[in-house]
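Here's a slice of the assembly, chains where they normally sit.
To keep things simple, chains are lettered A and B as they appear, and every chain counts its residues starting from 1.
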Amino acid sequence: MKIEQRLEKLDVQLPEPTGPVANYVATVQTGNLIFVSGHGPVTNEGKIHKSQLGADATIADGYASARQVAICLLSTLKDALGDLDRIKRVVKVVGFVNSAPHFTDQSTVVNGASDFFIKVFGDKGRHVRSSIGAVQLPLGVPVIVEMVVEIED
Amino acid sequence: MKIEQRLEKLDVQLPEPTGPVANYVATVQTGNLIFVSGHGPVTNEGKIHKSQLGADATIADGYASARQVAICLLSTLKDALGDLDRIKRVVKVVGFVNSAPHFTDQSTVVNGASDFFIKVFGDKGRHVRSSIGAVQLPLGVPVIVEMVVEIED
């Protein structure tokens, strides 16, 4: 099944690529690797979630935000590659979670992105990962995810 | 001298690979590079250190934790590669240190990992590095280290 069909089956609509919020680009290819800029959660209506885990966002909120970031990242990758089936492997994901001082469930939050990638790409979606607590994030978003993917020759 | 012999001489026993705590994998190879997930300090008895630098952990504690993370990372790499002598170069290390607001000795803490890699691998262990203060980390661990290594063709 094509990746786009799998997204349809999951009832996921890719939003317009959000584009960088400052002076950088969304993706850079070097060899077979595509490096993708850190993305925050922007809804398909263009709204930006703002919250902090352990303060005004629950783990379930954070998980949903990380899943939305993953959708935004796929939108960016589709824009860069034309066809998401060119992705051979999701190599690496780093998730930074806007965390109150005592919040220690960063891994559960970032699962929102990881679970989605594995649902969409199957074994090709299985990646290495770090989940880190950030004292704050740009625009006050609850989570930023950056990634590296490998594409077919 | 083989890397495993050098570990013996240092009286280091590799623990069982700890494995990911969530929905991701421990290593991904792309070309000659192995990306390794962020690891926390798990003792050879399977215990997880929890503490924060500048609060309830001293710099010496943090250094020891970072060294233990490096041991866990080697255990993961041995599991993935079969033979640690396949490693041509430790390319990059990023250390995130669970830091109280005024703690500024992240570099000294992460030396616990860097010193160990250089002791074990010699010049092949010399890597680029960033050391960053995190407001919190998954499960409350004092330090998370991720790395990239290059392997022989």
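FYI, a contact is a pair of C-beta atoms (placed from the backbone, for glycine too) under 8 Å apart; a residue touches a chain by one contact, two chains touch by 3 or more.
On a predicted model such as this, the values are computed, not experimentally measured, just so you know.
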| item | value |
| --- | --- |
| Complete complex - number of sequence copies, 2 represented | 3 |
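Just so it is clear, only the chains that are shown with their structure count from here on.
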| item | value |
| --- | --- |
| Centroid distance [mean C-alpha coordinates] between chain B and chain A, Å | 25 |
| Chain B-touching residues of chain A, taken from the complex the two chains share | 31-33, 89, 91-94, 99-108, 110-111, 114-115, 118, 126-135, 148, 150 |
| In the complex, chain B residues that touch chain A | 20-28, 30-31, 35-38, 94, 96, 98, 132, 134-140, 144, 146 |
